[in-house]
Every structure is written in structure tokens, then in C-alpha cells.
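Dumping the structure here so I can ask a few things about it.
The complex appears here minus one protein chain, its other protein chains still in place.
Coming up: subunit A.
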Amino acid sequence: MTTTAGDPSAQLADGLARQNSTGLGRLLGTGKVGHAVEGPDGRMTATVRIPEDELSWEPETIIMPHGGDLELTLINDDRNTHCAVLPNNGDPKIIWLVNHSKGTASLNLDGPGTYYYGSTTGNDEGRGLIGAIVIGGEVPDHAKLDRPAQPRP
């Protein structure tokens, strides 16, 4: 269905990505995509921010080219306190992020697959403060089934 700027349904749809517009918070999965950068030692780095009054991670999705170690920098540009509980092999990691703070998290994740993280204080996650780390690539050859390549969706 085609919509125009003056179309009420388009305005409602536009409000899905913002705080207290169509819904109370922000619809999950409407953010931008960033990429982790791989260093010469194979470790990867990325940065995410929490913009003011948006209750979102920017970028919301970080793509890692393969599983391994990620050094994540987290910056809270908001005027409220949040935190992050992050996936990590062994134990999830937590960091408190008071107003205008900056911290780091060293994470180890297998690939491929999607891992979610969020601020577990208040109802930050419900308001949209959920991020994803998506790992691409393939499993090692030794872990693959002994069969010819198969069709994929």
C-alpha cells in the first residue's frame, strides 16, 4: 500500500522508531547497523552509544565477521543512567553506565548467530534499549557434515 507524508498511517509507522510517539517506547529492531573492526591480532572492536532520550543503542546491530573476542566500547550520551548486560561465554557481563559515561566490555562469542544484550534497569529493554551482536561466517570445516553443499533459503 502506498502512503503519503500526510497519511495518518504513515505518521503512525514513523512513530515506531521514536520514544512515546505511536507506542510508549520504541519498536525493537528499527535501528542502524554497524560493523566490528578486526585488528591484526584477530580481536575485534566496536563502539555503541545511547543517544539522548532515544533509549536505543546506536548502532543497534553490530556485525562481527566471525566468532571470537570483541572489545566493545559503550558510551552513554543520555541524561539518565542505564546499564548493559552482555552475552559472553562463561558468564554474561554487566556494566553500569551513569549519565555521560564511557566504559568497555571484553566479550567472547561463538559464531555464527545472533546475540542480544540490553539495559536491564527499569524497563529500558521494553522501551527499546536492546542491541544485537550478529556473527557471520561459517563453522570450522571439521564441524561440518560430510555431505555435498546443500541449498539454503
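Following the convention adopted for this analysis, a contact is a pair of C-beta atoms (placed from the backbone, for glycine too) under 8 Å apart; a residue touches a chain by one contact, two chains touch by 3 or more; residues count from 1.
Criterion: contacts and distances are computed from a predicted model.
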{"item": "Chain not present in the shown complex, as UniProt names it (candidates \"3-oxoacyl-[acyl-carrier-protein] synthase 2\", \"ABC transporter substrate-binding protein\", \"PQQ-dependent dehydrogenase, methanol/ethanol family\" or \"Pyruvate flavodoxin/ferredoxin oxidoreductase domain protein\")", "value": "\"PQQ-dependent dehydrogenase, methanol/ethanol family\""}
{"item": "Residue among A:Gln11, A:Thr30, A:Ser106 or A:Asn123 that touches the chain left out of view", "value": "A:Ser106"}
{"item": "Sole residue of A:Ser9, A:Asn89 or A:Asn123 that reaches the chain not shown, by the stated touch rule", "value": "A:Asn89"}
{"item": "Interface residues of subunit A (partner: the chain not displayed)", "value": "74-77, 84-106, 108-110, 112-118, 120, 125, 130, 135, 138-140, 142-148, 150-153"}
